[in-house]
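Omission of a single protein chain aside, the complex is shown with its protein chains in their original locations.
Going in written order, the chains are labelled A and B, and every chain counts its residues from 1.
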Amino acid sequence: MNQAETHQGPHVASVKLLLVVWVALIFGTWLTVSVTYFDFGAFNIIIGLGIATAKAVLVALYYMHLRWDKPFNAFIFISAFAFLSLMIGLMLMDTSQNQPDMIPGFGAVVESGAAPEMP
Amino acid sequence: MAGSDHSHHNPDLAHHFENMDQQRQSSKLGMWLFLVTEILFFGGLFCAYVVYRVNHPEVFVFGHHFLDKTLGAVNTVVLICSSLTMAWAVRAAQLKQRTILMLMLVLSFVLAGTFLGVKYVEYSHKWHHGLLWASRYAPDAHILAEAGFEVPEAHVEEAVSERAEGAPAGETIPAIEALPVDETTPETPLDEVADPEISKIGPAAAGPAGLATAGDRASAEAERHAVSVDPANARTFFSVYFLMTGLHGIHVILGMIAMLWLMKLTFQGAFDGGHYTKVDNIALYWHVVDLIWIYLFLLMYLID
Partner (left out) sequence: MAEGHSAVVTPMSGGASGENYLTTGKGPLSWLFTLDHKRISVMYMVCILGSFLLGGVFALLIRTELWSPGATIMTADTYNKMFTLHGAVMIFLFIIPGIPAALGNFVLPLMLGAKDVALPRLNLLSFWCWLAGATVCLVSIVVGAVDTGWTFYTPYSTTTSTAVVSMTLGAFILGFSSIFTGLNFIVTIHTMRPEGMTWFKMPLFLWSLYSTAIIQVLATPVLGITLLLLIAERTLGVGIFDPALGGDPVLYQHFFWFYSHPAVYIMILPAMGIISELVSVFSGKRIFGYRMIAWCSIAIAVLSFLVWGHHLFTSGQSGLLNMIFSALTFTVAIPSAVKVFSWLATMYKGAISLAAPMLYVLSFLFLFAIGGLTGLFLGSLSTDIHLHDTYFVVAHFHYVMFGGTVIAFLGGIHYWWPKMFGRMYSEFWARISAALIFVGFNLTFFTQFVMGSHGMPRRYYNYLEVFKPYHQASTVGSYILGVAFMIMAYYLLHSLVRGEKAPENPWGGATLEWATASPPIATNFEHEMVGLDPYDIDSLRFDRETGNYVRKDPGSIFSKRTGDE
């Protein structure tokens, strides 16, 4: 770690930093697995995604050097996720509205055939 | 303006660049853009995952019983370790520490190999028990019972899921009902049993005349369901599972090939001059492979 990193020169991560991030990532993995033994209802997935995202941010910031990189590189990386969520969001909005009645006459057939039939 | 590594006759400097800094920034920006394409490439599969999981949660709750949480966690740790060694390799290349660089590359390679080994164990287990993608999905009774489902033994043999050929089209379709996970399942939380999550979208049926090609599939499906405990379209889970982990596995293999290439370059002393961009870029790629796995582990193995 010398002066060069403050300006144009590339940043060199210290071994200590790499190891601290590693410990945090391992801890995150342990945490994700352990929370699955508790039930938080609808929050299960939110907690899980939250921890996973925290891990992802750690990797991106420190292992991928985004913290010291040009902000534009971070911008394009984030924009990938933005466009992805756009895609998922709009597709989900459509498919979750699928109803048997969307095609007239179709719902009735499904209804009649969908009577519970437990083995 | 020019970085400290500006050199008039640097052999690593391509003719169309003015200085090393410009060259490094270009190649790095290119790599980040490539990573964007990787994210969106996997994004398509994540999208399919989300659409099916939100609309058919019971399929995923059912399916995840057949994934080994421990092996998944082990693989996550393995990949995190390989990320550490790759990040360390970048540091070593920056500091021109050839031996450490070589060591880190070898370690990363071994860890990546370990990951694939564990994956092989998981895949072969599923292969033996018929837990495969849609068209080859035919779980045997043994594995269903092992996961805690009560299976009527006599029916097991018939519970194959080959697509029925030549079934009369347009027939009125018998019931296909999404079955809740069996109550004896030890891992299923109680409230889920009390309020079984079922598909928000009703199953497809033959419907009005003209839409009837679903007929052969639906009757085959119904036949199977009379004897099976899995929810309708449980096979979709395994399709998504194999597609996502399979594509990820291909990326791991590509990463390993890239690591071998870096080892060769290191051996030849290509990084002794501190021109470490290649190591940096491949490390970036490797971290993305790791990032994707972090999410795959959560979304596939840890569903409830």
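Just so we're on the same page, a contact is a pair of C-beta atoms (placed from the backbone, for glycine too) under 8 Å apart; a residue touches a chain by one contact, two chains touch by 3 or more.
As the structure is a computational prediction, the values presented were derived from the model and not from experiment.
Visitor: In the full complex, which residues of chain A touch the absent chain?
Guide: Contacting residues on chain A, toward the hidden partner: 72, 79-80, 83, 86-87, 90-91, 93-95, 97-98, 102-103.
Visitor: Footprint of the hidden chain on chain B, which residues?
Guide: 8, 14-17, 22, 25-27, 29-30, 33-34, 36-45, 47-48, 51, 133-136, 163, 204, 213-214, 216-217, 221, 232-233, 235-236, 239-240, 242-243, 247
The definition used in the following text is that only the chains that are shown with their structure count from here on.
Visitor: List the centre-to-centre spacing of chain A and chain B in whole Å, with centres computed as mean CA coordinates.
Guide: 14
Visitor: In the complex formed with chain B, which residues of chain A make contact?
Guide: Touch residues, chain A against chain B: 4, 8-10, 12-15, 18-19, 21-22, 25-26, 29, 32-33, 36, 39, 41, 44, 48-49, 51-52, 55-56, 59-60, 62-65, 69-70, 72-73, 76-77, 79-81, 83-84, 87-88, 91-92, 95-96, 98-100, 103, 105-106, 109-110, 113-119.
Visitor: Across the complex, what residues on chain B touch chain A?
Guide: Going through chain B, the ones touching chain A are 3-5, 21, 24-25, 28-29, 32-33, 35-36, 39-40, 43, 46-47, 50-51, 54-55, 69, 73, 76-77, 80-81, 83-84, 86-88, 90-91, 94-95, 152, 172-177, 179, 189, 191, 200-203, 205-208, 211, 225-229, 276, 280, 283-284, 287, 290-291, 294-295, 297-298, 302, 304.
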